[in-house]
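Note that one protein chain of the assembly has been removed; the remaining protein chains are unaltered in position.
Order of writing sets the labels: A and B. Residues in every chain begin at 1.
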Amino acid sequence: MPDATKFLSHLELGETDQTFLDSNELIINMGPQHPATHGVLRVILKLDGEKVLGTECVIGYLHRGVEKIAEHRTYTMFNPYVDRMDYVAAVSNGLGYCEAVEKLMNVEAPPRANYIRVILTELNRLASHMLWLGTHALDIGAITPLFYTFRDREEILKIFEKYCGARLTTHAFRIGGCLYETYDGFEQDVTRFLKFVAPKIDEYEELLTTNRIWVERTKKVGYITADDCKALGVTGPVLRASGVQWDLRKAQPYAAYKEFDFDIPTGTNGDTYDRYLVRMQEMRQSLRIIDQAVGKIPEGPIMAKVPKVIKPAVGEIYHSIEAPKGELGYFIVSDGSTQPYRVRVRPPSFVNLQALDQMVRGQLVADVVAVIGTLDIVLGEVDR
Amino acid sequence: MLDYINSYLSDTVHVTPGEAGNFFWALVYIIAIFAGLSVAVIAMNWLERKILAHMQIRLGPMRVGPHGLLQPVADAIKLLLKEDILPSEADPLVFWLAPLIVVWTAFTVFIVVPFGPTHAVTDMNIGVLFMLGVSSLSVLGVVTAGWASNSHYPLIGALRSSAQMVSYEIAMGLAVISAVLMSSLNAEGTGTLSMIGLVQAQEAQQTWFIFKFFPLGLIAFFVFAVAMVAETNRAPFDLPEAESELTAGFHTEYSGFRWSLFFLAEYSAMIAVSSIAVTLWLGGWLRPFPHALTGETWDLVFSLFPGITFMFLAAITFYSVARMPKHPYFRVQTIGLAGFGAVLALIGLALFAPPVRDRIQDVYWFVVKVAGFMYLYIWYRGTFPRYRFDQLMKVGWKVLLPIGLGVLILTAVSGIVF
Partner (left out) sequence: MADETKAPAPPPSGEPKDSQGKPNPPSVEPVPAKKPGDPAAPANPGAPGSVATGSAPAHHEAAPAKPVGPAATEWHSEMVSRLTRQYGSGIREASTYLGQNYMVVDSSLIPELLRLLRDQEQFDYCVDITALHYPEKEKAFEVIWILYSFAKNERIRVKTEIVDGQVVPSSFSIWPTANWLEREVYDMFGIRFDGHPDLKRILLPDGWKGHPLRKDYGIIQQDNEWVQINLGIESGQ
């Protein structure tokens, strides 16, 4: 069993009045405004020269009190709020919430809605990973992949816009299914997009995977073992890159994932390079899922029979999905009224960020930026 | 003085103005180099932004002047008009001095750079050594810049920059010695450190040193090419000035005109080390195949290249003019671009004239080769991620240095054996 004392992430911030040339240890602040940290994240580093002795993350700059707001909105009204947490993968957030409420109401979305949900969620996973790739590469110094991935992500956002009118915070799903029917030409657009993007993913790999400098910057950087991942509650590609083949889409399938054939890519070393490879493979697997789904969307209604006023019975539910960043869970407590009694969001980025200290100890300062990038955190989700 | 000009124009002069003691003509050359460098830096700025943008599937500056051609002018004006901030804790004299040192060293090296057999300000018999030595002095400017700012991040950045530059100079030096050794493979057995002498040695040995003792010349060239990128703090070795790293560069505290001096010095240094590379390995001002393809017709063909280049650039410009949108908003830009194209075409036509085209050959080939290096610099910046500092030092000391030594020894051995 892991020794918990090695996970202490707080620092003794005592000796700050000595000049930095006197003592060997230096406390440096990577302030909330910084080009590298994805959002407003403050990391206080304790350094010995270039080596990191410990870190402390100060978060909460983007805290908006979403959980408190949820107690004062009806279930339907709260749906758009959910997109704004992990704003990069808004569709996944919506999927998790809608499915959680549906479970609480003991209804099931019809098959057609499930297929549409799967297609949009996998497109969203692709978009999220593309953004991750661009920003991660930018932090490490490769300035070009950012523009390529954003260009290709535009195509996905165009599909979202045609479907529900919004590119980023989509509010695509409703409790009980989908509100919007797929537009005319949806399948053609998606199929054309799949053909368009497959060689692009190969292009990104060509730029980075065997690039000597990329390999040196990412191999053996930000190392974490599988046991530490499980003990720290880290999920998602980080866990898979450490060797644990676990994906909620296969372990506890939801929304039509049972019907698709896809692999779970895993890594062996648990370092940044493996996480990069795992996410690239996940992009390809997403393409595979979409390819299978788009051909055979079943006919039928897109919305289950759900009352206009959503009033689940008294009770609680915890439902989690495999968001692009990890296990995104919703714990909803209902008191029988139209407004939830408590909505707790279990954000993957929040829990993954705890692992930063563990991953960065003993490495150099330039690696801190790489590790924050590889954890793929979105501060909207960390702070809610 | 007039004698010199006459003798120059009648092609009977065989030495550079500095060697001939002709102060006035040397001054003309200095001013010409200064002007040429300034134009080159401005052009580099525009080219870098446009080429990098096109590599990143975007357009780059398009609005300031047609296709952003006036962007560097706008940048220069902005920098000149910016507030000159002097940090309160900074040492004012040293703060003022640091950019000057860097610019001075970057410009001084050009007095030995040969654009032709007599087209240099002067030709010292220790030309290459002089260039390497003076460009090393820029490290002093970097350190003083970091120190004078009196704040941790620039100081750490400056120390890193200077460590990087010093480490890679060793590798550069070893590669240079290999080339100098190759220049000694003539009948007298004497090599030369003089820049003009090195090109003449390549001419005499009828091979560019990059192809000499294949692959040794190539490896030496490669070592120098990598070291020169690190020397000038450019990607992928630009950790000290990267934005997303913790320690910002040594020029953090500088703003406005002072910052533009650093930037000017960086580009000049890039051109300077590229000139060394071109002179030592790529045959300097020699046209391709001066001995293999000889004769009147070949001479004529190669002498048409400068004119053709400018006509080609003019053609591209006119094509862009044709593609400009027809909206009245773009009228001024279209006219400007057409005017620019006309100027390029006129220069091209002028370069076809026989008296000009015989004399412009050397300068043209030299500039083309250096321009190729500039493109490589921009290409590296768009493609490679950044090296971490310890990896950067490792490459300098543990990879390039042994390879440089190896090439040196093998070159010496090959020189004796062959």
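The criterion applied here is as follows: a contact is a pair of C-beta atoms (placed from the backbone, for glycine too) under 8 Å apart; a residue touches a chain by one contact, two chains touch by 3 or more.
Predicted model, so just to flag it, every value in this text is computed and none were measured.
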With touch defined as in the header, list the contact partners of the absent chain among those displayed. A
Considering the whole complex, which of A:60, A:80 or A:243 touches the chain not shown? A:60
Residue, one of A:72, A:158, A:195 or A:220, that touches the chain absent here: A:72
Answer key for A:47, A:232 or A:280 versus the chain not shown reads A:232
Which parts of chain A are in contact with the chain that was left out? 1-2, 4, 7-10, 59-60, 63, 65, 67-69, 71-74, 77, 103-108, 230-234, 244, 246, 251-252, 305-309, 311-318, 320, 327, 329, 331, 333, 335-339, 341-342, 344, 346, 350-351, 353-354, 383-384
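One rule holds for everything that comes next: only the chains that are shown with their structure count from here on.
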Using mean CA coordinates as chain centres, what's the gap between chain A and chain B in Å? 46
Contacts from chain B onto chain A in the complex sit at residues 52, 55-58, 152, 235-236, 238-239, 242-247, 381-391
Interfacial residue positions of chain A with respect to chain B in the complex: 20, 28, 30, 34-36, 50, 137-144, 146-148, 151, 207-208, 211, 213-214, 216-217, 364-369
